[in-house]
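Take this structure, written in structure tokens, and hold onto it; I'll ask about it next.
With one protein chain removed, the remaining protein chains of the complex are shown where they sit.
For subunit A:
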Amino acid sequence: MEKRATFSSTTIGLLFAAPMLVLIFVFFYWPSGQALYWAFTLEQPWGGGNTWVGLQNFRQLLMDPYYWGAISRSMVFGLGATSIAMGVALLLALFTDREMRGHKAYRSIFIWPYAIAAPALGLAFRFILAPEAGFLSLINQIWPGLWNPALDGTDAMIAVIVAFSWKYIGYNFIFFLSALQSIPRSLIEAAAMDGSGPMRRMWDIQLPLLTPTLFFLLVINITESFQDSFGIVDIMTQGGPARATELMVYKIYFDGFKGLDYSGAAAQSIILMGLVVLLTIVQFRFVERRVHYK
């Protein structure tokens, strides 16, 4: 889309864009470029010389079983949290969209979790899921030692997944409901006239029309699971016990700022950037073309 009436002064145009451009240059392009540079060099922490080492940082990383561990844990976390958050949100949105009694209240309350900061809900869930106080401790009274996220890696992973998906139920709900509301009512009424029940209409009309939203949310949820998980992990488990919840961003933070291994952290950043960019491209290229019903 182009404007018919435009202004011709290049100087003023550039001046309007300048603040944003300077900011993204300093805080986006420069650091990204620097990450690339560091990934191929060996850098002494906090200044000092750089030596060119080619792909050595990457080779070292890919030989490191801990790094592969972080990748596979991020995948488990991302897929687990995404499927719970999207599944629950979809169900709630489909039913809220039927506009039964109280749907207005549901519509606003289901959004609330998304307003909460990840670390805040991390602390709340740390209490709720604590093995010695809180609520899941009831399980331990019946079967002693069954649930303990502080010692058991699987339990810890379940705890962070639960906390993260709780927040993103709110996020996904907003998008699902707005997509459902943009489906023309006449379509659903016509289907009802033809004798299809509500379940059938959800399966054959609403779900297919939701596919673009579904794919869009899938990509966003997975990218968010890379970044927004940091606060939850840092408050709930600090990557433990025994690295069981050390996700990719947490490992970058840990290696870069605690271990002062700039080059290793930069190489990890580059791989993560690659992953995120790949996901975005998949979303823009593949999904937007294949899944289109208008």
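Criterion: a residue touches a chain if its C-beta (ideal position, glycine included) is under 8 Å from a C-beta of that chain, and two chains touch if they have at least 3 such contacts; residues count from 1.
Here, contacts and distances are computed from a predicted model.
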Undepicted complex member, UniProt protein name, chosen from "Transcriptional regulatory protein WalR", "Glutamyl-tRNA(Gln) amidotransferase subunit A", "Oxidoreductase" or "sn-glycerol-3-phosphate transport system permease protein UgpE": "sn-glycerol-3-phosphate transport system permease protein UgpE"
Contact residue for the chain not shown (choose from A:L42, A:V88 or A:I158): A:V88
Residue among A:V53, A:V76 or A:L123 that touches the chain left out of view: A:L123
Residues in subunit A touching the chain absent from view: 1, 3-10, 12-14, 16-17, 19-21, 23-32, 34-35, 38, 88, 91-92, 95-96, 98-102, 106, 108-128, 130, 132-135, 137-138, 141, 166, 169-171, 174-175, 178, 188-189, 192, 197-199, 216, 220, 223, 226-227, 230-231, 234-235, 249, 252-253, 256-257, 262, 265-266, 269, 272-273, 276-277, 280
